[in-house]
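Removed: one protein chain of the complex. Kept in place: all other protein chains.
Chains here go by letter, A, B and C, matching the order in which they are written, and residues are numbered from 1 within each.
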Amino acid sequence: MAVIGVVAANRLVSSSFHRLDIDLGRPFTFRPGQFVMVNGAGPRALTFSRPFSILAAEGSVLSLLYRVVGRGTAELAAMAPGDAVSVLGPLGEPFPEPMAAQVTILLGGGVGLPPVHAWWRRWGRPGDVACFGARSGAEVPWDLLGDAWRVSVDDPDGLAPGRRAEVGVVTTLVPEAGELPATSPVVVLACGPLPLLRAAAALARARGWRCLVSLEEHMGCGYGVCKGCVVRVADGAGERNATCCHDGPVFDAADVCLLAPREGGSA
Amino acid sequence: MAVIGVVAANRLVSSSFHRLDIDLGRPFTFRPGQFVMVNGAGPRALTFSRPFSILAAEGSVLSLLYRVVGRGTAELAAMAPGDAVSVLGPLGEPFPEPMAAQVTILLGGGVGLPPVHAWWRRWGRPGDVACFGARSGAEVPWDLLGDAWRVSVDDPDGLAPGRRAEVGVVTTLVPEAGELPATSPVVVLACGPLPLLRAAAALARARGWRCLVSLEEHMGCGYGVCKGCVVRVADGAGERNATCCHDGPVFDAADVCLLAPREGGSA
Amino acid sequence: MKRPGWWSLDMGAPFRLGPRVLPGRVWTASGCFGYGLAAHDFVAADGSGPYAGLGAVVTKTVTPQPRTGNPMPRLVETACGALNSIGLENVGFEAFLATVLPELEARGVPTIVSLAATRPDDFGPMARRLHEAASGFAHWHGVELNLSCPNVAEGGHDFGSSPDTVARCVAAARACLPDRALLAKLTPNTADIAALAAAARDAGVDAVAAINTVVGLDVDLATGQPHLPRRFGGYSGAAIQPIALAKVDQVVRGAGVPVVGVGGIASVEDAVKFFALGAVAVQVGTAQMRDPFAAAHVAAAIGQWSSS
Partner (left out) sequence: MKRPGWWSLDMGAPFRLGPRVLPGRVWTASGCFGYGLAAHDFVAADGSGPYAGLGAVVTKTVTPQPRTGNPMPRLVETACGALNSIGLENVGFEAFLATVLPELEARGVPTIVSLAATRPDDFGPMARRLHEAASGFAHWHGVELNLSCPNVAEGGHDFGSSPDTVARCVAAARACLPDRALLAKLTPNTADIAALAAAARDAGVDAVAAINTVVGLDVDLATGQPHLPRRFGGYSGAAIQPIALAKVDQVVRGAGVPVVGVGGIASVEDAVKFFALGAVAVQVGTAQMRDPFAAAHVAAAIGQWSSS
C-alpha cells in the first residue's frame, strides 16, 4: 500500500511553494481534505514519512504543494523527475460534500491551500467564496488560483504585475453575513496555520456558521496505529483523544482546542 | 584538511571501472601509491570515509578509478558533476622512486591499477614492464593503458576489437629473469587482490627481486589515529602492528603476511 | 536477497512456540501497528493484504484501565531512528477484550496480546480473563508481557529491570495461561539482560522478546529544552539495531531461552541477522509505521526459504 511512484515533475510555482507531481503507475482517487504520507524509497527513506494534503490527482498522477521547512521537505525539493518516491494513501477524513443550497467559504493559508483548493475544484459552486492568504505577494501561486480566488498577503512584496491582493489576514476577505444569501446554510472550511484556524473558528462562531478545520500534527504513521498525533476532542460523545491522521485531519472547529501545544493546548 | 571538492566528471571507463574526477579548487600534489579518503559532504556523509588510491592529479583535479562493491562506492557512482565531495589526503607511504638503473615490474590487478599506473606515469622508464590483469576483456580500461601495458584476463569475454590480452593470471605477463638486463636491480611493485600480491611476492622471492605491495584494509580514519587498519609486520625492528593507512599502504612483501584474515592472517 | 548458504532454519516446517503452532516467524511489534485493524483494508499492488504471511500481530499494549497517554508532542525523528513517548495510550483491557480481540478473530488475524500492568499480580487476573473469554479463538496465539516500557511514569523502568519482578510477572501469567504461548518482552536498559531472560525462562515463558526501546533524549535547538515534555523517550528504528543484536546474542547464549528479535528491522537483510544469531522469530516495529506492509514484505521474502 506504500506505493512506489516516480517523480514526474517537481518545480517552484511561487517564491516558496513547490509543486510535486508523482506518477503512481495506477489510477489514484481521493476525497478533498485527504492526505498522503510521502517518503524517499529504499535507503533514502527517513524513519517517518511526512504528511501532505492532496492538491489534485489526474489519472495516475498525484499532485502535492509544499514548502521547505526541514529535513523531509528539503529531501523532497531535491528530487528530480524519474526519482522513486514512496506514497501511502489516500488517508484521513475528508472535508464533507456540500449540502443542497450550502454556501461554502474556503480559507486556505500558505501550504494549507491544497485541501481547500481540491474541495473547490471538486464541489465548488458559483456562490462559494474561495480565499487564500500568503505571507507575501511573491508567495502566491497564481497559476493555481486564477481569478476565482480572493487573495490576501501580509506583505505585498513581489506581487505579480496586474495581480491584486488585500493586505491583511485572510479572514478579512470573508464577506459580511449580509452579503450572503440569507436562507443558505454557510459552512467554513479552513486549512492553514493555527492563527488562521482560530480566526476562522471565531468568525464562524460569531455568525452561527459551521466551521471545519484541517489540523496539523507531526505524524509517525499517518494511518492511525501509533497514537503519535493525538488531538483532544470534546463533542457529544465526551472528551477523548482522537488521532489527527485517522479521525482527522478534518475536525469540527467547535470540538477541538486551537491553541498551540505550548500555549496550553494538547499538552 | 578534509577539502570539499566538486565532481567534475564521473563515468564508466570499462564495463565496471568508474573514473571520478574531482576539482579540489586548489592545486593537489601526491606521490604514486598514496591515497585519499573520500566521502559525501554534509548530511550525505557516511560514518567512515572510503580509501581510494590516487590515479592522477592535474592542477586542482584529482582522478580516481573505482569499482562499485558496496554502499560507499554505490554512493560515489550516483554522484553527478557539480556534487560536493569530501576529500582527505594525500595520505600514506608511497611506492619508492626508482634507483639508478633499476628495472621495475608493475603489476596491477583490477582496481589495484591506480597506484602502479600513477607510478608508471611519473617514474616509468623504457625498460620497465607494466602489467595489468582484469577479470574479463570488457573490464579493461584501454584508454588508460594504451599500448604500453601488457594485459591479462581471466576471461577474454568483451575484449575490444583489435585489442590483445593473455588469458591467465597477471604474473604470467612477467618476463623471465633472462629477458631482463642482467646487472639491473629488479623491483616489483604490486597492487591488487591478495592472490595477485601472493603470486607477485612468491615470484620475486624466487628470483631474488625486491617486491613492494600496496595492501588494503577497511579503514576508519585513514590518517593513523584509530588503529582500525592494522597489519602485522615483521622486519628488522621486530614484529609489531603497523597501520595500513599511515605506515602503509605500501609494504615490503617480505615483511607482511599476505594470507587473508580468515585464512589465518591478521586475526 | 537470496537464501544465504549458511541458512539452516526450515521456514516451511511448523513453527511451534510453547503450546501453539504459529503461522510464521515474522511478526509486527507492539505499538507500531495499533490493534492490527487500522490497515485491514489496505491492499498491495499485487492484491495481497498487510497480514499476508505474518506469524502474528502483537497488539498495542493494553493495561487494566484505559490510559490517555502522555502529553504531545510524542514523537521525534532523529538522524536514523525516532524517540517516542506515547505513554501506553490504550482503550483498556476490558474494552480490548470486548471489541478488539473478537474482531481480530473474525478477520483471522494471528494475534499475540501485549499486556502491561503496574503490579506483577495484575498479570494473573488479566491472563485468566483472556483464557476465559477467548479460549475458543483459533487465531489468538498468546500473550506478550510488556515488562519494559520506559514511558510509564509509575515504575516502568525499574519494574522490568529486576529479575525478581520479571519472574513474578511471568509466573502469575503462566499459571492462568495453560494453552497459549507466553512471552516476556525485556528492557534493554539494563547491564545484564541475560539475567532477566533467565528469570523469565525459569518462571515459565515460552520465549522472550528483545528488545523494547532504549532510553533516549533529543533537544529542540529552538528552545534548548528536550523535545518531549517527559524529557526521555523510547529510542527505536535502524539506529538501535546493533544494540538489539547484541542483546539478542547475550540472551541466546547466556540464557538459552527462545528469543524473538526486535529492534531496527525494516528489511529481509535486517531480519536475517537476528535469525543468524538464533532468534526463533522477529518483529518489525518502527518500519511498520512507514509502511504497513513492511513485515509482510519481510515475511514474503524469507517465507519461501526452507532448509532443504
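Following the convention adopted for this analysis, a contact is a pair of C-beta atoms (placed from the backbone, for glycine too) under 8 Å apart; a residue touches a chain by one contact, two chains touch by 3 or more.
Keep in mind that what you see is a predicted model, and the values were worked out from it rather than measured.
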Where does the absent chain touch, in terms of which shown chains it meets? B, C
Considering the complete complex, of B:Ala2, B:Val68 or B:Ala254, the missing chain is touched by B:Ala2
Could you tell which one of C:Pro23, C:Gly92 or C:Pro226 touches the chain left off the display? C:Pro226
For chain C, which residues touch the unseen chain? 1, 4, 6-7, 78-81, 83, 157, 161, 189-191, 214-219, 221-226, 231-233, 235, 238-243, 245-246, 249, 264, 269, 272-273, 276-277
Note that chain B touches the absent chain at residues 1-3, 26, 37, 39, 45-49, 71, 86, 88, 217-221, 223-230, 240-241, 246, 261, 266-267
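The criterion applied here is as follows: only the chains that are shown with their structure count from here on.
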Go through the assembly and pull out the chains touching chain A as well as chain C. none
Using each chain's Cα centroid, which is most distant from the centroid of chain A? B
Averaging only over C-alpha atoms, locate the centres of chain A and chain C and give their separation in whole Å. 35
CA centre of chain A versus CA centre of chain B: separation in Å? 56
Note: chain B residues in touch with at least two other chains are none
Flagged in chain C as touching 2+ other chains are none
